[in-house]
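Omission of a single protein chain aside, the complex is shown with its protein chains in their original locations.
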């Protein structure tokens, strides 16, 4: 193995740049050339590859997003697209590939591996919906951004009787909502996995008011059955002493300065994925399992559903007054 | 004058606690007793007054919201309500009142003053829509919270072709949107004072894309004619290379830790309002004019429209490219 | 078991309040009374115990420090002191104790356990020097505070040729320095475990300058053989193109708003320690091992040296370039 390439794909996550830096420096340390693919699989198909030096990846640790950029590629979902990508890897003399991204990105990595490309994945998505990694790169930062907003809402809430509805990210997976809600002391947490009828929300708010709770915090994952906006509209029609207020965080959660946890996690996972690749071990997703950077075969991971941690579900319930 | 009272009213603003601390300590320093009225005019009508010591207002500088709490009072809008308030002030032996709040709160202060109560106002609202103060308490903190979100959106935007729509506070006044948009390098700023038809927004986005701008930031004040949600829906239907994403900050802007500027402004304005009261000068709003804590008669201020600063409007236009 | 008590001891750590809240609510959920001991073992000796309700521990999640306060107690290091503590626990009818703190605190817990008191510890110290827990409560927040400062120094460094020396906490253990240095891209990391002669520091700085590095970041743990101040003085005398600048973070690292990680970790560990206690399992420190809240006998933990993680040491070396 003489030359490897890196790409970031799917939604960007804080910490991806630490992963790029780590993989680059580990490879260069072993005397291996590194190329960066720009704009994910789209750039791979278009041959948008450029050499990466150790200096190129200096000073990027503290930046959110990915210096390699990301994009969607419908073409890569076709056989012809994957073949084009394989040919470009050959053309640039790439002996191995590191794919930094979430579920969709790792599905792409598996397609390439099926075509004989040595490829390892690095678990990175703020949604934390990727099997094979208890925590994925970006989750911790996104969680802290969401929590900071919840703390601020609570700070203003203490001056008024108010009810706050906060929508956090998570289309299929309620991890961010569950963890932010638990860490932020939310009264109600609504996820794609555990929805709650509006009547039940109203019932709980009234019951809290009866116990003299002066405000209520409701955290809703974006992909929940009843959306934050619908809930807000329904609650606005209710007659009670609380005035519902809506916050939709949106992509603000992607753009936080990467936390120490995410930088260290990204450095560890990307180093491990690169070391494995250089040792001719490929076809793995490297994720955090039991506190360690651990490889799992991509085929065991891709498309697999990852349930919410039972411990956090239990605690969210037990912490509620 | 032997005893004064303080109240906070209307929407809470970061820095209100610094104002409470400042007024309390200035008064006590002059040998004057201080009472805090809880929950604004509602508490004044209900006689919810309690002594405030110098120690009571220690350790509150860094907290958003108001330790005196705030509430709406429909009763205070009636003559009977104002009379009740006046009687309670007499009952508690209050010789003068400090009202910390925005437009509605200062209208209330004027009603009391018309009944013979010595009262001074302190300009405090995150909307910056109060005449008599170039900057009101809370604006700077709210601005920094909004700006932090805009910075984060821009950080993630650089990895994708994206368009972000951010709704900031401001029902009647676009100051926060204008200042946050200018400081955050927004491409488009929409305010209640200066609306923009959706077609014009679309035209500008396309024109920016033609000049190879890779992303666009649109800041919308909550009270604008076309709301952020409507704009988002309209733009989602457009065919172009940008994917619109919506963020609604909501009350997060009220809950930021008060900035140095807001703590110093609050300390200065409340001290001046209190000093004037103790010198038997009342009927004023104390605000920041030309860099100084300056009194203006309440009747010249209440209900008066405050236009957006021409300098910022010019600069927002000149900085767009 | 009908009544338990909680205490926090030693240096405060962000997240301790989440642990207090978690233990309290888990116990109350099981129908158990909870008492809080104020000021650690000093308060235990003085009988400074007070009932804690579920409401008492509401709204404390986001606050650094510990609402139960902490203090040193020389008396508790004597047999007479421990006996007094045991008598007070009996006097207040306490059937079990939760001790939230670091090495010294858990040594105290072991003394009580040796006297027959059912006690479990919760691993909490920003130094991360406690065996039995890969990460202790408070480390993540302290790390993020240190990292934020390193990021800021780097931001200003890019405008000048500068060398920054940052002292972070860690008297016996270099974990914070190692992790912050790695996550912050420091050129040189000096710890109690791995010191570096000043001449070697100078040699590396010159060598970096020759490779056109424009600035250098040196992270020093407070307990290192050559202190940050000594290093600063020595470097000031050196003739080169860098001007050394010193930052000593000190207790700022203790006072950060608890991160999501620390709140969740504290909630998990304290819940587990309490559940074990209620099941009559005591004499354990509950820490994070392999990603799980895991009990280890106190006697295996107390006073034991915890080495720096080999993976981070390797990565810190590999990332330097």
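As written, the chains take the letters A, B and C, and residue 1 is the first residue of each chain.
By our rule, contacts are C-beta pairs under 8 Å (C-beta built on N, C-alpha and C of every residue); 3 or more make two chains touch, one makes a residue touch a chain.
Since we're looking at a predicted model, the values are computed, not measured.
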Chains in view that touch the one left out, judged over the entire complex: B, C
Of B:125, B:191, B:224 or B:259, the one touching the omitted chain in the full complex: B:259
Sole contact to the chain not displayed, among B:75, B:151, B:238 or B:299: B:151
Candidate in contact with the missing chain, chosen from C:156, C:207 or C:281: C:156
Residue in contact with the excluded chain [from C:99, C:249, C:285 or C:312]: C:249
Hidden-chain contact residue, picked from the options B:46, B:134, B:238 or B:299: B:134
Chain C, residues in touch with the chain not shown (by the definition above): 8, 12, 63-66, 69-71, 145, 149, 151-162, 164, 229, 245-252, 254-257
Touching residues on chain B - with respect to the absent chain: 18, 21-22, 25-26, 29, 54-55, 58-59, 61-62, 134, 140, 143-144, 147-148, 151, 154, 158, 179-180, 182-185, 257, 259-261, 263-264, 267-268, 271, 288-293, 311-312, 315, 318-319, 321
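Here, only the chains that are shown with their structure count from here on.
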Arrangement of touching chains [line / ring / star / complete / other]: line
Between chain A and chain B, centroid-to-centroid distance (C-alpha), Å: 35
Rounded Å distance, chain B centre to chain C centre (Cα mean): 39
Inter-chain centre distance, chain A versus chain C - centres from mean C-alpha coordinates, in Å: 28
Multi-partner residues of chain B (at least 2 other chains): none
